[in-house]
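Handing you this structure, nothing more for now.
The other protein chains are all here in position, but one chain of the complex has been omitted.
Up next, subunit A:
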Amino acid sequence: MAALDDGFEALLEPFYNGKKLTDPISTTQDKFHLVPAFLKVKGLVKQHIDSYNYFVNEEIKDIVRANRVVRSDQDPNFWLEFRDIRVGMPTRTEDGEQVQSRNPVTPMECRLRDLTYAAPVEVDIAYTRDKNVIVRKNIPLCRIPVMLKSAKCYLNGATNAQMEVFNECPLDPGGYFVIGGTEKVILIQEQLSKNRIIVEADEKTGGVMASVTSSTHERKSKTYVVLKKDRIVLQHNTLSEPIPIVIVLKAFGGLSDNDIIELVCGGDARYQDDFLINFDEAGRAGVYTQQQALEYVGARVKMGGNRPKFGAAPRRNHAEEGLDALANLVIAHVTVEGLDFYPKAVYIAMMVRRVLMAAQNPKLVDDRDFVGNKRLELAGQLISLLFEDLFKKFISDVKYNIDNFFKKPNRTSTYDPHGAIMANGHYISHGLNRAIQSGNWTVKRFNMNRAGITHVLSRLSYIAALGMMTRISSQFEKTRKVSGPRALQPSQWGMLCTSDTPEGEACGLVKNLALMTHITTNVPEEPVKKMIFAADESVGPIREYTGTEMHSKGSYIIHLNGTPFAVTREPKRFAARFRTLRRRGWVSPFVSIHINEHFSAVHIATDEGRICRPYIIVKNGKSMLKAEHLKMLQLGQATFDTFLTSGVVEYLDVNEENDTLVALQEDQITNSTTHMEIEPFTILGAVAGLIPFPHHNQSPRNTYQCAMGKQAIGAIAYNQFNRIDTLLYTLVYPQRPMVITKTIQLIHYDKLPAGQNATVVVMSYSGYDIEDALVLNKASLDRGFGRCQVFRKYTAELQGYTNGRRDRVGGIMKDEDDKPIVKHAILDADGLAQVGSKVESGQTMIKKETPLDQISTGIAGDRGSDDYRDASTNYRISDPAIIDKVMISVNERENKLIKVQTRQTRRPELGDKFSSRHGQKGVVGIIVNEEDMPFSDKGLRPDIIMNPHGFPSRMTVGKLFECLTGKASVIAGEKDYGFGDAFRSHPVESMGQALIDHGFSWEGKDYFTSGITGEPMEAYIYNGPIFYQRLKHMVQDKMHSRSRGPRAILTRQPTEGRSRDGGLRLGEMERDCLIAYGASQLLLERLMISSDGTELDVCQECGLFGYKGYCNACKSTRNVTQMTMPYACKLLVQELISMNVGVKLKLEDEFPHPR
């Protein structure tokens, strides 16, 4: 078998029991093979990449098509049309100009040179010139940042060998951007679904409200249908007051009162009774006809807002106003063609019906937290929002330019839009760059202003980077104390990781995708519409039905993306047939269909951002996945997509999931089963997948590990030593965990691990192990356990100034003996630090100098100083480091760019933090000599001694299992033993047997001898290998003390924080203690003498500050006396005085001098 090069060797690896390719395949045991097959097709961050690809390939064209033509207000004969738009492959630029180069720009080059990995966008235009149509192609418009591994990236589809050539890590997931040298991720944004009706009950007033957020390319608006005091009204933010619903329905026209009540209530008398009162409302308002209704609505449309900016819009009457509002603003996503308001009327009637139903039966309200009611916004959607906004701005700029040109009465040339496009295009580039760089998403037309959309990709560890790619952030306010959105929703099963969420304020709001989750992209509606009619003969367009027919028992309305579209009386048959079409590949696999019995509705969804995942199809109690499918998979004759179109697997979104009965295992299949899980461990995400035996742990422990796995030091990428990161932690000897999971193999954590297999004994030792402290073996540290390296980056840019002067490097200062001074001891002749030299605190690494004169023009004797000012980059950390790399390059502005990387190698010391994979963190409490360590019969001495008190309250049984499984696999030499997957781990009994077979105790507890006394321990001691992670929190980075030091300028109090060599604050509560205790002298010392005490002159006469024993107000020295007070107090007094608040100090002797 040829060695595969795609990193998916795990696909062909046996799972348990050393099964080979030739061995018989059982679908029960080996159906997990679909997981790697899925990941091979979809990848861990495929959601991002798919979404971006959809944007650059399709949506960008749609956006341009929608804003295709620019016309001039001045010259009606002129038009400019954008006929096509294309995104190219990434290129280099110099000073904003595209440059031709022989080799393509790589992401690595961008990272190192602080460039932006962006591709040029070109447009084809056509415009008129004197009644001729001129067509010009490939006009550069702008540059857009390219997502790594997307269709527009050179890394797309690259093999491992090609990735190496690009200096890229083959295991890097991609899905992020490189902007100005930093890696930026656009987090997945969670939102309530658009264009769907959500019915909610207001518990206080007992009112019911149906709302829908309409989202179209032009605008977003929210429409409410509210039941309040038995009356139903429609609210919209462009309407100044709620409008009785019957008036709205009448305004649509063509509906009699009977039509209205039929549309809303059907034949149901209960709803009719409830609804009838609303007709009175219309009558009371004097609205009987469409014209009256339109006038009523029009009178209540808010002025302003959607007026065109230039030129006075023709004044419209109320009826026109109302018509416009109803057509374009209310429920904007239901489009009105011609003046056909019928679909809109049906939609609003449906909302009213939902309100009435919910009022009758409170169970029929919707759950906002239901995952099926959520949509996830990905990079592509967010960029497309931004791009559309920027493109519209660009269009208006171009139009302005055109108008300006044609305004001139006597032109000398014909108009060429090329210049305007070139000139305004870079606003798009800048807008995109700035948004991704800052994370501030400002979309003017939606009044959207969101911050924190993008984050710098955390490269602390491989897992941290991966975890960031699957993270979902919610728009919910973090401060609100509501449990609903934070709680674990049952519908999250298999879609969102149950364990991976942060603790604290963002708990439950920030979520992570599970391993097999896919997020849909938009599927065009039109073909689906055709398929709906083709699927079943019982389906008829909604227009052909009256309200009573629609709502009669047994009639089901088919909704397409929430909008009523057709009616059927055979919903089950229709759904089954539609599914068959999907399983055969006639309809996109990401179109979902489900039946809602409560509302007699069939819902078909094609929109983007739905969360879905694949299942194995079960038909007539038989799994459609057969052994031959897996065989084909193993032989490479089939991919996951083959199974999608051959009816073996299909994607279900959360809503459709509710229509199914899913069996976990093949033996649980009954006749009513419709689907089977591919693999239960996929309910966890990538980060939680690292935990062995997670199903044996108390659930918060798994959550803690998810947070800590991201802080673990290890290997971050294969190219880690080629990168120059601001801060990089690496472990010197990372190890593959002894006990792994299938997820670990799938995400390649076994290739980029972050931790080491420590031999742990669980016992009490020395008392330095209380409160989770660890005892470490000194010899293990000598031999390299936990040794890590810390790399830091220092950058300098040599800028050029307008007067032609430039920053420079060099100018090492020498002492009398012509040796460099200590500060410059490690500098080379070029003014840069020597690679390999040791740099101590205060020493210079980059001897940069800037010219004193940066503004003089040099014209006519305007010549400034020729001197240079030192602007060197110095090493400021107290512990020395070694210069690891020095890079000299040129950035996009054509300035010289210097990067220096320093390296520290650290061995674990007292207080460094370690953690196992079960949320059990601890600091090093003592480091013990090897001879003092307990030893077993075999002479084994532990690396770590862990206190047994860590177990009872934490209930991390998984850790015990990891230890036992690890021990058995080490002793038996069986790599395959060490699997601890969720819900299908290796049985612990067989581990015990393996131990017995090799002469150990079955329960993993062995006889140990104390290394100190030499006598046996009175208990048998649990021992074995446990994977320990070294966390990034190290004493060396936190240790801090100060006696004297710098003070803040303003208050003269000691500075704050370690980085500023600050003091340790004696805070309010400590102050309270001292007061209560009566330690007044200590108080005085801490708060005054050691802080900001100042000697001041105060005039006893006027109560103001004097100066040098003289009061300037009283013009005398008579009553001026000296006193000590905090400088901050003096500052307060003076600031108050400056604000015209009089402050006078009245002095009094507490112990008057006896006269």
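Please note the rule applied: a contact is a pair of C-beta atoms (placed from the backbone, for glycine too) under 8 Å apart; a residue touches a chain by one contact, two chains touch by 3 or more; residues count from 1.
Basically, contacts and distances are computed from a predicted model.
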From "DNA-directed RNA polymerases I and III subunit RPAC1", "ER membrane protein complex subunit 2", "MMS19 nucleotide excision repair protein homolog" or "Trafficking protein particle complex subunit", the hidden chain's UniProt protein name: "DNA-directed RNA polymerases I and III subunit RPAC1"
Residue of A:F979, A:F1000, A:F1105 or A:Y1127 in touch with the missing chain, whole complex considered: A:F1000
Contact with the hidden chain (one of A:P409, A:P490, A:G939 or A:P1154): A:G939
Hidden partner chain, touching residue among A:K530, A:R783 or A:R1118: A:R783
Listed residues A:G180, A:G1011, A:G1103 or A:P1126, member touching the removed chain: A:G1011
Which of A:D50, A:E168, A:D884 or A:D912 contacts the chain that the document leaves out: A:D884
Footprint left on subunit A by the chain that the document does not show: 721, 732, 778-780, 782-784, 787, 789, 836, 882, 884, 903, 905, 929-931, 935-939, 941, 995-996, 999-1002, 1007, 1009, 1011-1020
